[in-house]
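A single structure is presented below for examination.
One protein chain is absent from this view; the other protein chains keep their places.
Chain naming follows the written order as A, B, C and D, and within any one chain the residues start at number 1.
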Amino acid sequence: MSPPSPDSPDTGTAGTGIRNTGASLELRGIGVNFGGLVALEDVSLAVPAGSVVGVIGPNGAGKTTLFNVVCGFVDPSAGTMTFEGAPFRPRPHQLARRGIVRTLQGVGLFRGLSVLENVMAGATHTSKAGFVSSLFGLPRSDREERRLRTEALELLGEMGVADQAGAYPETLPYAVRKRVALARALVARPRLLLLDEPAGGLSAEDIDELAALVVGLPARENACSVMLVEHHMDLVMKVCTAIVVLDFGRVIASGTPDEIRENPAVTEAYLGAEVSS
Amino acid sequence: MERFIFLTFDGVSRGAIYAAFALALVLIWRAARVVNFAQGAMAVVTAYAAYMTYNSTGNYLLALLVGLVGGLLLGAVVERGLMRFVGHANPLNDVIVALGLVLLLTAIVGMIWGGEYRAANHPFDTNAIEVGGIPLMTQYDLFIYGSVATIVVLLALLFTRTPIGLRMRAAAFAPEVSRLLGVRVGRMLTLGWALASLVGTLAGILILPTELGLHPHAMDLVFASAFTAAVVGGLDSPVGAVVGGIIVGLILSYVSGYLGAAVTPIAVLVVLLAVLLLRPGGIFSSVRARTV
Amino acid sequence: MTTTEKAAPQSPVPVTPQRSPLQRFVTAGLAPALPGRGGSTLLRHLIWVAVGAVAVYFISYGIEPFRNYQLATVAAYLCVTVGLTMLTGMNGQLSLGHGAFMACGAYTVALMQNEFSDRNILGNWTLLVSLPLGVLVASIAGVVIGMCAARLRGPYLAGVTLAVALVVPAFTTRFASVFNADQGLSVYIAPAPAGLGPYFPPERWLAWIAIICAMVAVLLIANLVRSRFGRSFKAVRDDEVAARLCGIHVARTQVLAFVVSAACAGLGGGVLAVISSSVSPSVFGLTLSLNLLLAIVLGGLGSLFGAAWGALLLVVLPYATTELARSFEMSPGMANKLEGNLPLAIFGLTLIIVMLLAPGGIQGAFRKAGFAIRRRLHARRT
Amino acid sequence: ACSDEAPSSDGGTTENVPGVTATEILFGTHMPLTGPAAAGYSKIAPATKAYFDYVNKNGGVHGRQIKYQIEDDAYNPANTQNLVRKLVLEDKVFAILNGLGTPTHTGVLDFLNQQKVPDLFVASGSRSWDQPDKYPGTFGFQPDYTVEGKIMADYVKKNFAGQTVCHFGQDDDFGRDSLAGVEKILGASGVKEKQKYVATNANITPQIQAFKTAGCQVVISGTIPGFTARALGTAAQLAFKPQWVVSSVGADNLTLSGLLGQNKGLLEGLLSVGYLPVSTDDSNPWVQLYKKVNAEHNANAPFDNNIMFGMTVGYLTVQVLQKAGKNLTREKLIEAVQSGGFKNAAAGPYRYSKTDHSGIGGMQMGKISGGAQAAFGPVLETDEADGAVKEYTEKPTTPPGNGVPQA
Partner (left out) sequence: MTLLEVKDLSSGYGAVPVLREVNLEVPQGTITAVLGANGAGKTTLLRTLTGLVKPTGGRVAFNGTDLRGCKVEDYVQRGIAHVPEGRGVVAELTVEENLRLGGLWRKDRADAKKATDEVYELFEPLARRRRSLGHQLSGGERQMLAVGRALIARPRLLLLDEPSLGLAPKVTAQIMALLRSLRDSTGLTVLLVEQNVRSALSIADQGVVMSLGRVVMTTDADRLRDDESLRHAYLGF
């Protein structure tokens, strides 16, 4: 499959090879330069509501940069974005409020906060307690804190780590930390979740659980679509409804997992031949 | 116009010394990621050593040498004997220990030499060299320029051209990784401190004749100016330290000359804010770190 | 700068939601905090403040006037150290310039009080106007500096705040007609209310004023720290990127922390002006700012208890070292050399030793001891 | 202990006077012994103490030994406030003596006044100490900076008529009051260029260049010693050679030559003004007495004007104590000072009276020549207002044989 041409009538979803079911996030013609280095060039793709879109590609292809563009950490030099139909100019701290949450490569937990507090921090923007009520410890602040706490504990329970609520991240095994990070992301009730290498450093078992979880996300009570960067192909193939392949900052292929698996360009640039045993 | 030229030259000669002192701070920052608040007090100690030598022998070069070697030793001793044992759980710990060291050194100097001001003599002609009737600089100023320039060039070479420089930088940024790569991190730290203390001593000895004189607190205010200079230039950049030093020197001179000496701290703050708001890592900061 | 708090090891004791206040007090700061537990934060903190106030009230009767003055000074510093601990310990911003914010509060109080007395408006109630105004002025200064500070990290922030600390004398000299340059101003303070009796020591009255202010500051900061803002402060300190993705506006949070701590400093400065009934620029110079920093680090950056230790140290340590040095018998020649320098040396040495032996500060040491004890108790129980 | 009913500081009764027992009197002081301001000043209090020790060895005053508690405030008013309260409230001193510094001492004026603690002989030339209505217990010691300025200007007016006069001063009450005095004599237009420095910035080249540009021929200087020396050094660098006339605060030959080191030749011809005998004048009986005390009780510290100052304060204090009588109270002490008429090493008169709490009122010009500083000409006397500068004609006194003033 060839990269989408800019004048294609159905630019929004053409890249994903999926019928337009109402795109949640849509990128058109995104370009990014770092000094002389072209990190992204004319990237268009869409994440339809209720889908799990995987972004794969060789190291340095621009996957993280793409996420950074969506999150507002990097300003694109070209292109436009819409989220849920409306033009979208992201600012990192407003994302959560808009319904987009991202996890970081690694874990990115706050080391000075307990697990529970970490998760509560994820829902900061939903708190209605203002400065004054917090400063004076008014009932409103207490009420909101209690609400956050309940929600956080609920999610920790869902992730199966509720018993670690009082612990500090550094003392926990990596897999548990990853779960906490996921809980922190989900507590914000996102409608679009960006996962940056969620399987990195996880064991096969944990990856299976992660896969089950991600597959279930669109069907959750607070349904959310997912965009995912990952090098672990098993996971990608298992959970994604569509995959976009980047190389040297350009979309070189997109389609369903099966299409991608068969695509020789992708094999050449990214998958390589499995080491034969 | 005449006044402007005069003030410019005055500012530059002052600035050169702040630059040298700022260089010492930059060195330790690069070598150990510590802002050495004890730099001033350490320079006072070695300046006393140089002072005693000059007074008893009358040989300026010998005194300078004694001071510099003393600085080297003192830096190494402070690192080996003290800073090495400071817990790094919190970067403020270094600051506090350095402040403790300042008090201790100041007290010891006070006990030995008393609180009196002592004249910092030197063998240079202090009559200004006049150009077009404007007294521009003295022989001593030229000596300062020469010394500071030499130090800057040597340090720049050391850091960018030599393996030792590379080791020092690596050790400062990522001690654990550096150790795995065979870098003797402890030694690099000691070396960094020793060198910084040497440069600090040089700056101290150079600046004394332009200050009120040698006494236990002789470097307190110099430290503040030099720190400002280092921050303006960007703590990671030796060239920045020099430019920062000269900028601070010029501000102090212009503001003091046109607006009055009392206003200088306000001017320094304003310039500092202006520079750092535009470039939060100092004028010579390199690329902004990628965070995600 | 990321001022990292040593993560407390996982609590070996299962955290039970219902604990007696005493238990809670004993373990406060020891157990990983479980925020949002039942009850009213305000009420809980108010009870503590009330208990503290009553205790201090009786203490103030039990001690000599000079001790009362020292108590008042501790209280004045406490106003500042709670704010600074919050700023540096919890939000990770380093300030070498809080003395300047104290000066803002102090000079405002001084000018207001003198204005009142010039217009023959006398009485202690004027403090209810002057002190809040001092806090306001300090907060405004805090907004200005805080906005710059939010862009700066580590030593760059230190550099700017250092310059702020140095600016105070320059201001008072430049606007000498208002601030009276180096000499400073004396502050009109009404005598203690007549109802307290003719021989009521003024120091005790001042101590009460100072303590009330400190209690208010501690109460509010404790509330804040326990709220979502406290969490945001720490989140920003630990990982800015992650904090932004959590919907936290990093710069705004940092400015807020800075302003709140500047406000506390303003209050502390105002109180200092009241209890010493004078203000002058060199009181609020760099030395004070550095001492404040020193105090909170020695006290322990992790919790507000550390701030209390710090405030106490600021008063006790210089006093103690001088007394200690004086206890050595010396010949006049020796004395001339050592007088003044010996306490200084002891002071410096103490700092170094404490930092080497207990890098977590006093509160950190207590916390460690607390863990050891609890672990032992736990071990015995099982 | 509840002290509600036991006022500690009314000082009204003879038997319960703080700091005074049958055998002892306790004075306290605050001084910079450490810190940037300590240079020189740290020698004053030990000298006073040495003189007290000398008196104590000779039997004390009315059978009481004088104790002197020195607290180091490092010239930081915050410390001063704390330490003076400690001295008064905890150590219960009888009086505060010779507290040093304008900013430091200003901060404790109200407190001392409230506590009714005598506050004698403040070591600073500020005019603040002379407010008998507001601060009945506070007394100055040295001539205030305005008086000094007037006397210097008067000399300049008479001896350098027609020359361009400029003023160099510290940017605080010292420089301000000094300039005010100078302008009282020369008129505002009589001072062509006025420059100020701050103690925190040692680079005064811009200021000195301004003097040079303005063509100043005489510079009257309200500077501390460090800046006097810097001014001379910098001027020499710029090939600028005016006649310097320097305040007593910053004109001690010994201190200046120490500061100038190899350049001490620059001091030649410097005019100064002083109110005590020059410390190097060995022919002066006061210098002889103080040197003896210094050797016996002060570990023979290098003898300079600071020691002269400290000893004179001690001497004056003993004079006052003698006068206050055996039944010492705080009121009697203040009455004794106010009764005035003290004569000792000081050149001019002590002006103490019920309505005047300023200190010494007379000064004498001095000059450094051949490396030695000597006073010359008449002792001059004036006030800080518009009074004329006139000669003070009374003969200088000599100390009694045993060096201890008698009642």
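By our rule, a contact is a pair of C-beta atoms (placed from the backbone, for glycine too) under 8 Å apart; a residue touches a chain by one contact, two chains touch by 3 or more.
Everything numeric in this text was worked out from a predicted model, so none of it was measured.
*Asks:* Considering the whole complex, which of B:Phe4, B:Phe85 or B:Phe173 touches the chain not shown?
*Replies:* Reading the full complex, the residue touching the unseen chain is B:Phe173.
*Asks:* Going by the contact rule already stated, which one of A:Gln105, A:Thr126 or A:Thr256 would touch the omitted chain in the full complex?
*Replies:* Hidden-chain contact among the options goes to A:Gln105.
*Asks:* For subunit B, which residues reach the chain that was dropped from this view?
*Replies:* 163, 166-167, 169-170, 173-174, 176-185, 286-287, 289-290
*Asks:* List every residue of subunit A that touches the chain not included in the displayed model.
*Replies:* Listed in rising order, the touching residues are 34, 56-60, 63-65, 105-106, 173-176, 197, 200-206, 208, 231-233, 269-277.
As a working rule, only the chains that are shown with their structure count from here on.
*Asks:* Starting from the defined contact criterion, work out which chains touch subunit B and subunit C both, please.
*Replies:* A, D
*Asks:* Among all chains, whose Cα centre is located farthest from the one for subunit B?
*Replies:* So the chain farthest away from subunit B turns out to be A.
*Asks:* Between C-D and A-B, which chain pair is linked by the larger number of C-beta contacts?
*Replies:* C-D
*Asks:* Report the chain ID whose CA centroid sits closest to the centroid of the full protein CA set.
*Replies:* Looking at where each chain's C-alpha mean falls, the closest to the middle is C.
*Asks:* Between subunit A and subunit B, tell me the centre distance in angstrom, where each centre is the average of that chain's C-alpha atoms.
*Replies:* Roughly 48 Å, centre to centre.
*Asks:* From the mean C-alpha coordinate of subunit B to that of subunit D, what's the distance rounded to whole Å?
*Replies:* 38
*Asks:* If you average the Cα atoms of subunit A and of subunit D to get two centres, how far apart are those centres in Å?
*Replies:* Roughly 76 Å, centre to centre.
*Asks:* Any chance you could list the residues of subunit A touching two or more other chains?
*Replies:* Residue numbers touching two or more other chains: 71, 73, 104.
*Asks:* For subunit B, what residues touch not just one other chain but two or more?
*Replies:* In subunit B, residues 106-107, 110, 114, 260, 262, 264-265, 291-292 touch at least two other chains, as defined above.
*Asks:* Which two-chain combinations touch?
*Replies:* A-B, A-C, B-C, B-D, C-D
*Asks:* Mind listing the subunit D positions that touch subunit C in their complex?
*Replies:* 1-8, 33-34, 38, 42-43, 46, 50, 53, 70-72, 74-79, 81-82, 85-86, 89-90, 102-103, 106-111, 114, 126, 128, 171-173, 198, 200, 297-301
*Asks:* Over in the complex, which subunit C residues touch subunit B? Could you list them?
*Replies:* 1, 3-6, 88, 94, 148, 151-156, 158-160, 162-164, 166-167, 169-171, 173-174, 240-241, 286, 290, 293-294, 297-298, 301, 337-338, 340-342, 344-345, 347-352, 355-356, 359-360
*Asks:* So in the complex, the part of subunit A that touches subunit B is made up of which residues?
*Replies:* Interface residues on subunit A, with respect to subunit B: 64, 67-68, 71, 73, 104-105.
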